[in-house]
Structure formats: structure tokens, C-alpha cells
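Provided herewith is a single structure, encoded as C-alpha cells, for subsequent inquiry.
A single protein chain has been omitted; all remaining protein chains appear in their positions.
Should a chain be cited, it is by its letter among A, B and C, assigned in written order, with residues numbered from 1 in that chain.
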Amino acid sequence: MSELKTTLAGYVTYRGREGHWSFLLHRITGLGVVLFLTIHIIDIAFVYFNPVLFMKAIEIYRSTLFGVGEIFLVFCVFYHGVNGLRIAYLDLFKPQGWHIESQRRSVRWTLVIALVLWLPSAFWMLRNLLIHNYGLFGG
Amino acid sequence: MEVRVRVFRFNPEIDRRPRYDVFTVEAEPMDRVLDLLEYIRGDIDGTLSFRRSCGHGICGSDAMRINGRNMLACKALVKNFETNEITVEPLLGLRVLKDLIVDMEPFFEHYRSVLPYLINDEPLPEDGRERLQSPAERERFDDTTKCILCAACTTSCPSFWADGHYVGPAAIVNAHRFIFDSRDRAAAQRLEILNQQMGVWRCRTAFNCTEACPREIKVTQAIAEVKRAIQTGRLD
Amino acid sequence: MASVSQTVRRVRVRPNYETIAWKWMRYSAFAMIPLVWGHMILQDVIVGVHRIDLDYVAMRWASLFWRVYDTLLLGFAFAHGVNGLRQVLNDFIHGERARKVMNWLLFLFWLIITLIGGTALIAGVNRAFPLS
Partner (left out) sequence: MVHTHTYDVIVVGGGGAGLMAALYASKRARTAVISKLYPTRSHTGTAQGGIGAALGNLEEDHWEWHAFDTVKGSDYLGDQDAIEFMCREAIQAVYDLEHMGLPFSRTPQGRIDQRFFGGHTNNMTGKPVRRSCYAADRTGHMILQTLYQQCIKNGIRFFDEFQVMDLLLQNGAVAGVVAVELATGDLHVFHSKAVVFATGGHGRMWEVTSNAYAYTGDGVAVTLRRGIPAEDMEFFQFHPTGIYKLGILITEAVRGEGGVLINGQGERFMERYAPRIKDLASRDVVSRAIYLEIKEGRGVNGKNYLYLDVRPETVNYYAEKDGRTRPDGSPYRVTAEEILAKIPDITDFCRTYLGVDPVKDLIPIQPTAHYAMGGIPTNKYAEVVIDSRNTVLPGLYAAGECACVSVHGANRLGTNSLVDLVVFGKYAGIKAAEYANGVDFQPLPEDPTDFTRQQIEALRHGDGREKASQIGRELRHLMFDKVGVFRTEEGLQEAVEKIKELRERFRHVRVSDSGRAFNTELLNTWELGNLLDLALVTAVSALERKESRGAHAREDYPKRDDENWLKHTLAWLDGDRVHLDYKPVVITQYTPKERVY
């Protein structure tokens, strides 16, 4: 128990730099995505087991709250993916990349790339949301 | 200039829970945090306990958390902090024995667990002189010979906070030092040890260790090299 | 002049679950970029949840390509995710026994969810189900 407290305190209060934040973000996004993926597999499976429930689930997904959540989910998948690639590449092919300056740089670039991928997607999804849920843009 | 030093205090003989004492001291920009602590202990509050010896970053006694980050108090200069308030706390993840002193035993136990010594039972050179090693072979493990066992790395590692059984970066660094020494013959044994549950795979490349290392050892890189050696069996 | 040996030294380390899991997490990463991102960009961004319904799913799964694609996606992403979850829980659950129990539970969790998903992928949209 005290270890859990220490760990959470460390996560939050330790003033680590890029690596610390990328570790936390990778972990949080990974967990977020597993949670979503589990639910998603189940709801998709409803198309066979119980299509009525499937439609209900889709209904819920279309709500504004879930819409916004979905936009964040997309960020999670982008960030986790870019960062995961970074980790896999360095670990498998370029251990010298775990060097202080280049590591700091690669973490920052990871975030930038994830944002660059995410922003247009977010824009598009937000637009869809506004069109369908609020009838904007003449939808 | 005036510096406010917030110091973590805990004396298990009296206190039930820790507290923070604030000392206001006059300091020069070039002063080390260790100088401030020495001054506090000598002239303000003698009951403050902390470890130190060499005073210039070589002995590894005084690793602690200063403004939230692990460093050696003797290598932390007042001018390097943006604020005039300096918070000093013990290392995270090891039991506090008193004030800034933590129990180092688990740390050394992990260190000992990786066979941190040269193992080579082959006969010595017949002329009784040195074993040969090329400068390149020597260079291969130079970085990890620098470790002073200060524990700044291990106690900055999220995996170690979560589970003190993780051998931690310092032990891996010291294993690396021998695994890649061309004179050593026990790399397989060490890799076997580090391939276990509590070995290298616990490292999630959080990089705090490398940032914290006062000897500027490329800790995460060393860990990555050990992981690779386990995966590929190559020691070059 | 004495010579200095320069041979590449080799050792063999017995792979165990952790060794393989580590490799799996990394190699699956490369496969997952096209799978996960492709799926997500297509479904969440381009098509959008408002256009997805039973007919849409049925239409997609009519193509063998998309069925194989989704099967791969399920296989890679969920196994990767559950192993990731195992790693995180491993950090916090100590003790030999507790860990064993957790590992079994996670395995069952992975198996059941994968089977559920797999069944749907094979069987497709259930047109026989009374819709109201």
C-alpha cells in the first residue's frame, strides 16, 4: 500500500523531464486505449450476439460527450503509436539513441508529430459532431 | 542572497509523521546545497541528519531530492535554481531512517545480486603480467565504470517506486560494466539474472535515471544494451 | 608485440515469457501502425460514428479483405493491449501468488474477449435477430 502511495506521489511530484512525462503519457494513453478497445470489441460483437444492443451502443457513441471523448481517444492512439514506434525503434535498432539530448529531442518531436496527426483529425471529427448533433454548417 | 531551505524532517524515535522545517540562510550563488545543510546543522539545528563525505561529487553519499529531482547536494549550486526556495527531501522509494537518511541496504542488495565483480577462471598470463585488452575493448564499458553507487538513478525510477524488488538501473549499470568487459567470462550468468521478472524488462525507459545520474552515465542506453544482449546473445 | 584478441563474444540466454513479451510489444508496434491507425482514421475520422450502423458493418464485412484486416487488428491490438495491462498491473501487484492469479485472470479476460470478437468476425451481422 505504501508503495502505491509512493509511486503515485512520485508520478506526480517527481520533477522528471521529458522522459518522465512521456512514460506517464504512454502509460495513460495505453491504458485508455485498452479500456476503449475492450468495450469496442464487445459492442461490435453485438452485431452478431444482439444487434439491438449494438444500435443502442452506437446511439450512445453519437452523443456529444462520447464524441468529445472519441476525439481524445484518437489523440491517445496517435501519441501512443508515435511514442511506441520511437521506443521500439530505439530499443531494437539504435540503443545509442537513449542519450540525454537526443532523447529529450525525440520526446518533443513525438509530441509534435502526434499533435500534427491529431489536429486535422480532431478538426474533422469536431466538424462531424457539430454537423450531426447541432445541425451546424448547414447539415 | 537569502535562501529559504525547506527540509524534510523525520525522527522515528519521536515523530509519528514527517514535517518540513524552513530555515532562512544567507548564501552565495556559488554555494552548494550541501554547504547550506552543513551550515544549518552546524549553526542552527544540530539535530538535522544527512550523509556526506567528499563534498565534490565522487563518493555518492549525498544523493537526495532537491526541488523534486534527485541530485547530489554537493553538486547542486544555489545559482542553478530559479527560485530562492530550495526544498530538500530524502530519496524516494527507500525507507527513511532519519531526516534525509534512507536505508541503503535494499539498494546494495540489488547491486550484489548481479555478480558485480570480474569472473574469469582461465589461467593468468604466463609472464605474470596484465591481461591484454585493446583500447577499443576498454572503451566499450568505460561509461559504466564511473558509477559511484549513489542511488540517484534507482530512486528516480517509477518502476522501482512501484516495486522495490526491481533490481534498478544502478545494478544494471554495474552488471553492464562486467558484461561488456572483454576479460570477463560470466556474462551469460548475469544476463540470466537480469532476464528474470525483476530484471531489465521492468525498465520502461522512463529516463529519469539518466537525467538524475550525477556521473552523466548513459544509464538508459546501458540498460538497452543489456536488453539487446539478452535478445541477441551478442556482446559487442 | 603481443596481440590483442578482437573476437565477438557470444552467449546464449534462455528466452522466457518476459523476453518474448518484450519483443512482441516492439515488433507488434510496427504492425499496428497500419492496422490501428488505418482502422481509426477510416472509421472514426473519415466515416464517423454517425454513419456507422448494422448495414455499414455488414457491407464492410462482405469483403474478405476487411475481415482479414479486422482479424489481424483484433489479434495484434488486443493481445498487445492486454500484455501492456499486465505490465502495468505487475508494477503494482506484488507477491508471487497474487501475480499468478492476476496473470490467469488476464489470460482468461484476453481469451474470452478475443473469442467474442472472433466469433462476431466469423459469423458477421446477425440478420435473424429480431430487431424490435
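We take it that a residue touches a chain if its C-beta (ideal position, glycine included) is under 8 Å from a C-beta of that chain, and two chains touch if they have at least 3 such contacts.
Since the model is a prediction, treat every value here as computed from it, not as a measurement.
Student: Pick out which of B:19, B:112 or B:234 touches the chain that's been left out of the picture.
Tutor: B:112
Student: Have a look at B:7, B:36 or B:104 and name the one touching the chain we're not showing.
Tutor: Touching the chain that is not displayed is residue B:104.
Student: Touching residues of subunit B against the unshown chain: what are they?
Tutor: Listed in rising order, the touching residues are 11-14, 30, 38, 41-43, 45-47, 49-61, 75, 77, 97-99, 101, 104, 108, 112, 116-119, 124, 128-135, 137-138, 141-142, 145-149, 178, 181, 183-184, 216.
Going forward, only the chains that are shown with their structure count from here on.
Student: If you average the Cα atoms of subunit A and of subunit C to get two centres, how far apart are those centres in Å?
Tutor: 16
Student: Where the CA atoms of subunit B average out and where those of subunit C average out, how many Å apart are those spots?
Tutor: 37
Student: Roughly how far is subunit A from subunit B, going centre to centre by Cα mean, in whole Å?
Tutor: 34
Student: Quick check: what residues of subunit B touch more than one other chain, meaning two or more?
Tutor: Within subunit B, the residues that touch at least two other chains are 158, 162-163, 204, 227.
Student: Touching at least two other chains at once: which residues of subunit A meet that condition?
Tutor: 3-4, 7, 27, 87, 91
Student: Going by the contact rule set out above, which residues of subunit C touch subunit A in the complex?
Tutor: Residues 25-27, 29-30, 32-33, 36-37, 40-41, 44-46, 48-50, 52-54, 57-58, 74, 77-78, 81-82, 84-85, 88, 91-92, 94, 113-114, 116-117, 119-120, 123-126, 129, 131-132 of subunit C touch subunit A in their complex.
Student: Under the definition above, what is the set of subunit A residues touching subunit C in their complex?
Tutor: For this pair, the touching residues of subunit A are 3-4, 7, 27, 30-31, 33-34, 37-38, 41-42, 44-52, 54-55, 58, 61-62, 66-67, 70, 73-74, 77-78, 81, 84-85, 87-88, 91-92, 121, 124-125, 128, 132.
Student: Spell out the residues on subunit C that touch subunit B in their complex, using ranges where they run on.
Tutor: 2-6, 8-14, 16, 18-19, 21-23, 87, 90-92, 94
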